[in-house]
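Input: a single structure, listed below in structure tokens.
One protein chain omitted, others in place.
Naming follows writing order (A, B, C and D), and every chain is counted from residue 1.
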Amino acid sequence: SASAGDSGSDGAAAGTDESLSSVLESGTLTIGTEGTYRPFSYHADGSGELTGYDVEVARAVADQLGVEAEFEETQWDAIFAGLEAGRFDTIANQVSITPERVEAYTFSTPYTYSTGVIVVPEDNTSIASFADLAGKTTAQSLTSNWYTLATESGATVQSVEGWAQSVALVEQGRVDATVNDKLTYLDYKKQTGAAGLKIAAETEERSESAFAFAPEGTALAEAVSDALATLSEDGTLAAISDTYFGADVSQ
Amino acid sequence: MSPTDQKLLTVRGLQKSFGDNQVLKSIDLTVARGEVLALIGPSGSGKTTVLRCLNGLEIADGGTIEIIGADDATHAPVTIDFAAAHGSRAGVPKKTLGTLRDRSAMVFQHYNLFPHKTVLENVMEGPVVVQRRPRAEVETEALALLERVGLGEKRDSYPFELSGGQQQRVGIVRALALRPTLLLFDEPTSALDPELVGDVLRLIKELAAEGWTMVIVTHELEFAREVATEVAFVDGGTIVEHGDPKEMLRNPQHERTRQFLHRLLFPF
Amino acid sequence: MSPTDQKLLTVRGLQKSFGDNQVLKSIDLTVARGEVLALIGPSGSGKTTVLRCLNGLEIADGGTIEIIGADDATHAPVTIDFAAAHGSRAGVPKKTLGTLRDRSAMVFQHYNLFPHKTVLENVMEGPVVVQRRPRAEVETEALALLERVGLGEKRDSYPFELSGGQQQRVGIVRALALRPTLLLFDEPTSALDPELVGDVLRLIKELAAEGWTMVIVTHELEFAREVATEVAFVDGGTIVEHGDPKEMLRNPQHERTRQFLHRLLFPF
Amino acid sequence: MSESTWQLLLDSLWPLIHGAITGTIPLALASFAIGLVLALGLALMRLSKRRWLSSIAQVYISIVRGTPLLVQLFVIFYGLPSLGIVIDPWPSAIVAFSINVGGYAAEVIRAAILSVPKGQWEAAYMIGMSHRRALTRIILPQAARVSVPPLSNTFISLVKDTSLASLILVTELFREAQQVAAFSQQFMALYLEAALLYWVICLVLSSGQGVLEKRLDRYVAH
Partner (left out) sequence: MSESTWQLLLDSLWPLIHGAITGTIPLALASFAIGLVLALGLALMRLSKRRWLSSIAQVYISIVRGTPLLVQLFVIFYGLPSLGIVIDPWPSAIVAFSINVGGYAAEVIRAAILSVPKGQWEAAYMIGMSHRRALTRIILPQAARVSVPPLSNTFISLVKDTSLASLILVTELFREAQQVAAFSQQFMALYLEAALLYWVICLVLSSGQGVLEKRLDRYVAH
């Protein structure tokens, strides 16, 4: 991507930005993630090693930077608070790049491209597009970009902890739909069969997810972007993606 | 001995155990109308337990209690046979137990007034709520009784506002208002300040003079001598000795009675 | 009157108020070594308050207390002037208050034994922990005292395992073990079952005979007559009358004393 | 704190108060009322001589007190539907909190009943009352006074616990705070503001407790 070439330049020499140097010095990159968001960030077999697409990508990036990856697990609701409090250097948890977030945080280049989907009960015929969400009720995680998307489509949003609760509410018929990452739904379907559910509509634009950093973390963001570029070129990203999705979502 | 049917209260072979502790082995006693029976005896000998059985607060394991009503024409004698009930509350017909309670009323050592009710409410609760007598009639009667014990002005006070002696007098009025056949007193003055004892004892003495039938557990030997028509010494779950108060307190027949009286009369 | 310096205890003009309630107006009393002073008086007259002031449990508002030690050579008299302290604990030098407490020991109406300590521990707590005397020596002495009151076998019992009379005897031993100059008793038998009163009274009588100096609040007039060397009648915050027990109980000079005694002696 | 943060706190004050008035407070009141009735029944069961009645109540109380409220909420809201019982958020919350209050208050009421001196039962029997009448006219009024302080603690806990209702789609004080926080990214400030509001509610409740105690003390002071 375009920013890759700039990263090695004198930008980092601005003096006050110690985000990269402090990571290199300490030898660890601390990464905030949910640990409960399949298939991006979760524990193998439920209680084993932390793994998932975002987790493995973050590990690869840390490798590239020559530092250890150290994960801090936290709730989505608290994840930005944790970043701002300096509890971790970056977030790897399918953080979509949105205009509001760009204002508040620094982003790396994206490492996931995906669409959003509306998930509804199989027998639902009233929702066929995002416009149809107007006046309907959906279940979403608070602060997620899907929450914003559903609201903007005119839906009444019930906020829940995460995907599991959202999909349960849809299955129980207590909300009309939920909007989420297509990848999440496909993983759910692969695992449980998603009986009684279907995709009612899909966004036209692809959303982009990237590593998020504190506003003053430019140097680190640029270094991570460089690393992503390298990993993309040598096929590492594609390989990781294939493990989790059977497809390459990094392009 | 006069025949049983002339006695107001007849107790035969009353037994009561708490677990392994046989508190009452076999209690026999009779009280004729207008008599005052004083029960004396060491601590733990079962005096309170006897009274509680007479008031139906405790169900005996064996023996019988027979009590006749205030007016023989309308109140037939009621007999409870505890052996048949096997010491369980369920074994005693509810109605029989109710009659026993109706005919006897108890004055407690620690007054046990209802703290959330005024003096007048304490007195009226039984007649109005339980006996369903007309409120106005009961109130007139209750006030008269309170006046009589010098507590007319305290009708709207709560128990905590009264001295111990005043509370005990309310306790007595509460019992009287139930119109019982038999009054039971369990050490009515032993929780009182010494100077307040007199008011209560005088009241009981007056009631005796008026012909109320009573059973009184007491340690006040002087009082027993003067007021009781009979004294019974309880020890080891039986009535060891009974008789005329003046005679028995001066000249007890049993060694145990002698020892007990000596300890009380000459403590040091 | 003998000169003050021969008296073991001298109280002058003692005053004490609780809020607006002036309980002690002006109490004067003296007790010579080996004397037994009995305080009698109506409930609420301030008898307990006097004792509590003597033991430093209550800080008086005015007046003085002087108490001399057991052995005049080593124990100089200590005087507390409460007027100077303005009724506040802070106003009394800690050491003076400590000396007052050391020289007097109290036996309470409700025993107030430490329920979590054995009989022996109750007795040894003060001498060992507070007075820092050698444990072995104290134990020998404590056991001797317990034997003497007939409770040697109960050394390892907890208070709840004892009867009231036994508990009170432990209370007395606890006080004796402190080796006080002055023993204070606050109605030591009024919480006891009547038959248990004798044991405690006999013990106190023995202590009096041995020459212990004591102040006893009591309602047992018979006991006061026989054991006390002086009786004082407390009422309305002052000592209304005092004198020889036999004389005063038979022939009180003041109307109030007369009334009080009459109520106690002829309750009904 | 920056000026904009202050402005945010000011702006969000009304939504938060609104959340308290339409969510927190009615939720707490309704659950407490129902819970108390339940608790009285459980307390009487616990005191019953019939072993099986007592055991049922004991197991109930043990489960309610031995498991996190959060889980209880989830079971009722997300779990019951798998048995075909679908309950809306508000009723779900009220059911869960009532069940919870029932378990805690039952022990309080039981202890209060046991704290009434045995002599009161005996005096009631003596004047001829049945067990039931003695209970309602003599014992419970006295137990009520004793149980005011612990019950008001239960109520205060309940008020704070209602914040968990946000997890099952009920909009109340904390939910409002989370929403504002999520969109302003000012978690700290908003949570502190919510805490302050909870505190104020609890202070008001505590002073209400004082008034109630004083009223009841008219009858039973010593």
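Assume a residue touches a chain if its C-beta (ideal position, glycine included) is under 8 Å from a C-beta of that chain, and two chains touch if they have at least 3 such contacts.
Values in this document were obtained by computation on a predicted structure and should not be read as measured data.
Chemist: Sort through D:17, D:114, D:140 or D:192 and give me the one touching the missing partner chain.
Modeler: D:192
Chemist: Which parts of chain D face the unshown chain closely enough to count as touching?
Modeler: Its contact residues with the unshown chain are 62-63, 65-72, 74-75, 78-79, 82, 156, 160-161, 163, 174, 187-188, 191-192, 194-196, 198-199, 201-203, 206.
Chemist: Which residue numbers on chain C touch the omitted chain?
Modeler: 52, 55-57, 98, 101-102, 105-106, 108, 110, 112-117, 125-126, 129-131, 158, 160, 174-175, 178
Chemist: For chain A, which residues touch the unseen chain?
Modeler: Within chain A, the residues touching the omitted chain are 34-38, 42-47, 72-75, 78, 81-82, 84-87, 162, 164-165, 167-168, 188, 191-192.
Keep in mind that, in the parts below, only the chains that are shown with their structure count from here on.
Chemist: Starting from the defined contact criterion, work out which chains touch chain B and chain C both, please.
Modeler: Chains touching both chain B and chain C: none.
Chemist: Measuring between mean CA coordinates, which chain is farthest from chain D?
Modeler: When every chain centre is compared against chain D, the largest gap points to C.
Chemist: If I average the C-alpha coordinates per chain and also across every protein chain shown, which chain's average lies closest to the global one?
Modeler: The most central chain, going by mean C-alpha position, is D.
Chemist: With chain centres defined as C-alpha means, what is the inter-centre distance between chain A and chain B in Å?
Modeler: 84
Chemist: So the centre of each chain is just the mean of its C-alpha atoms; given that, what is the distance between chain C and chain D in Å?
Modeler: About 52 Å, centre to centre.
Chemist: By residue number and range, which residues of chain C touch two or more other chains?
Modeler: none
Chemist: Note the residues in chain A that touch 2 or more other chains, in rising order.
Modeler: Chain A, residues with two or more chain partners: not present.
Chemist: Quick check of your reading of the touch definition: is the inter-chain graph here a line, ring, star, complete or other?
Modeler: It is a line, because the chains touch in a row without closing up.
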